[in-house]
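With one protein chain withheld, the remaining protein chains of the complex are depicted in position.
By letter and in written order, the chains are A and B; residue numbering begins at 1 in each of them.
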Amino acid sequence: MRNKIPVFISAFVGIFMILKYFSTYPAIKRVADELEQWGVITLSFSIVLGVLNLIKINLKAVVERKKDWGYKLLLLVSMFTMMIAGGVKWYLEEVRGRQVNQGLPLAVHDSLFDFMFDHVYFPLSATIFALLAFYVASAAFRAFRAKNLHATLLLIAAVIVMIGRVPVGGAIWKGFPWLQEWIMTWPNTAGQRAIQIGAAIGMIATGLRVILGIEKPYLKG
Amino acid sequence: MTERNDKVGIWERWLSAFVSLDRRWIFLIVASVVVFFLIVPVSMPVTVSEQVRAMYETIEALPAGARVHLSIDYGPGSEAELWPQHIAILRQLLEKDCKVICSSLWTDGPPMIEKAFTVVVGQLEKEGKKKVRGVDYVNLGFKAGDRVAITKIGSSFKETFPTDYQGNPTSALPIMQGWDTYRDIDLLITIAVGDPGAVEYIQQAQSRYNIPMVAGVTAVISPQLYPYYQSRNLRGFLGGLAGAAEYEKLVGRPGYATRGMFIQSAVHLLIVGLVLAGNVAQFALWSMRRKRGERL
Partner (left out) sequence: MSGQGGNPFARRMTRNTGVRTLAVLAAMCALPAHVLGASARVLPKEWHHIDVEKLPVFIALVLFGGFYLYLYRQMKAGRSMRLRRLPGIDAVEEAIARATEMGRPVLFIPGINDIDDIQTLAGLNILSHVAYIAAEYDTPLIVACRRSVVLTISEEVVKAASLAAGRPENYIPNNMRYLSDDQFAFTAGVNGIMLRERPASCIYQGCFYSESLILAETGYVSGAIQVAGTANVAQLPFFVAACDFTLIGEEFFAASAYLSRDPTVVASIEAADWLKMAYLLVIFLGVALATALALFPQAEIATLLELLKEIF
């Protein structure tokens, strides 16, 4: 019974969602929309589980002075600072804002939350993304080796596209931009379509396996 | 004989060291090239590709007063690639007197929208073209829900965004009068970094409402858009900084992307050089080992 109920729930909801996809019948749409709302509410509550997990693991490490406990303390301090700043912003916009803005929320863009968002979160986020430029260089240097025919083809295509994509390619040889465009438009598109068709069919198979309870990893025990 | 063996040994050691070069040296070389060309700018002629020209022509063909939904689906992480596209497109739209309705499916998108409006509206004001918030352009802010949010926006802008980013009721804004769904939109543009982004807009909005759509995406995402461009789901698209530079050339205002083109060219050449040198070194190493009768 313990195993059957979750499978029944997932099959019921899954089949209803499939029905909603194909049918324009208002009653089906209403029930499916209601189920979607339940999903959104459940997902929203689950964020609490995530935060609790984060606090539990990191607080324990700090209290027990485990290895690298300083990083964990920094994480907790940052998290609570941002949460408090977010709460203050919400209060200014939704509670005090409505009092002074004829019942409508007031947009506040100069709070502590905004400051940290603009001057801490923005640059940190951009920095991690910018690492890609360096990692692409090191990964390309290591991976593009003409070890066999396939690797050689990959290497040749990569070199043409890398040179042809930038203006210097046209300056070196006028054919580079055309050649890279040809590679991107034809072999690339063909490969993309082939992978996408295969992946889409794989998605159908996986989706149905989960909906019909053929595969239920969470119930393995 | 011994001296010759030593020489071969040194070469082999050098080649071996180069083939497995510590990646921090590569980082240092890349950083040096970028910094050098930032200090010493060099300009390069830019060749415009077909899909970029198609996007430019689609926007150019819009009449004055056309309604454009500009979805800004990126954050500061990808600002380097997408900001120049954002600025060039927004300026072209406002110069053509289009009504620009901005929103975002990314939490960090609305500040990017505000920043771009500040820059472009400020530039236009200096040139004597006044643009008014709520009349010529609007920032509707962020909407959660990814794909579901796109379908909601399509069925009703005013219900999906009851207030704009500044907290004004959407239904009271002059720019929002007399229309509400994607059927009333003349062009859909997304400047996007991932999911939700261009592909999701094509699936949930473009194909459903059959509206003209163009997109600006990062270089990594652009190969994914070629099939949609061929199938005419997309009228055109920009890929990464190179796409932005081509667009800047078409709109006649070389800017950040055009300046960045030589840096990008130099880094691309550097990577190609490193890859080729790595291969040459690897082949030389294999040949030395083969001569010694070692199995590879």
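Everything that follows uses one rule, which is that contacts are C-beta pairs under 8 Å (C-beta built on N, C-alpha and C of every residue); 3 or more make two chains touch, one makes a residue touch a chain.
Please read all numbers here as calculations on a predicted model, not as lab measurements.
Undergrad: Where the complex has a chain not shown, which of A:85, A:112 or A:139 is the residue touching it?
TA: Checking the options A:85, A:112 or A:139, the one contacting the hidden chain is A:139.
Undergrad: Which residue from A:9, A:95 or A:214 sits in contact with the chain not drawn here?
TA: A:214
Undergrad: Take the complete complex as the reference. Which residues in chain B touch the chain that isn't displayed?
TA: Residues of chain B in contact with the hidden chain: 23, 77-78, 193-195, 218, 220-221, 223-224, 230-232.
Undergrad: May I ask you to list the residues on chain A that touch the chain which is not drawn?
TA: Residues 18, 21-25, 39, 42-43, 46-51, 53-54, 57, 60, 67-68, 71, 124-125, 128-129, 131-132, 135-136, 138-140, 142-144, 186-187, 189-199, 201-210, 214-215, 217-221 of chain A touch the chain that is not shown.
Here is the rule we go by: only the chains that are shown with their structure count from here on.
Undergrad: Residue numbers of chain B touching chain A in their complex, please.
TA: Interface residues on chain B, with respect to chain A: 21, 23, 26-27, 30-31, 44-47, 49-50, 75-80, 108, 111, 114, 145, 148, 163, 165-169, 219, 223-224, 226-227, 230, 242, 245, 261-262, 264-272, 274-276, 278-279, 282-283.
Undergrad: Which of the residues in chain A end up touching chain B in this complex?
TA: Touch residues, chain A against chain B: 36, 40, 93, 97, 101, 104-107, 109, 117-118, 121-123, 125-126, 128-130, 133-134, 136-138, 140-142, 144-146, 155, 158-159, 162-163, 165-171, 177, 181, 184-185, 188-189, 192-193, 196.
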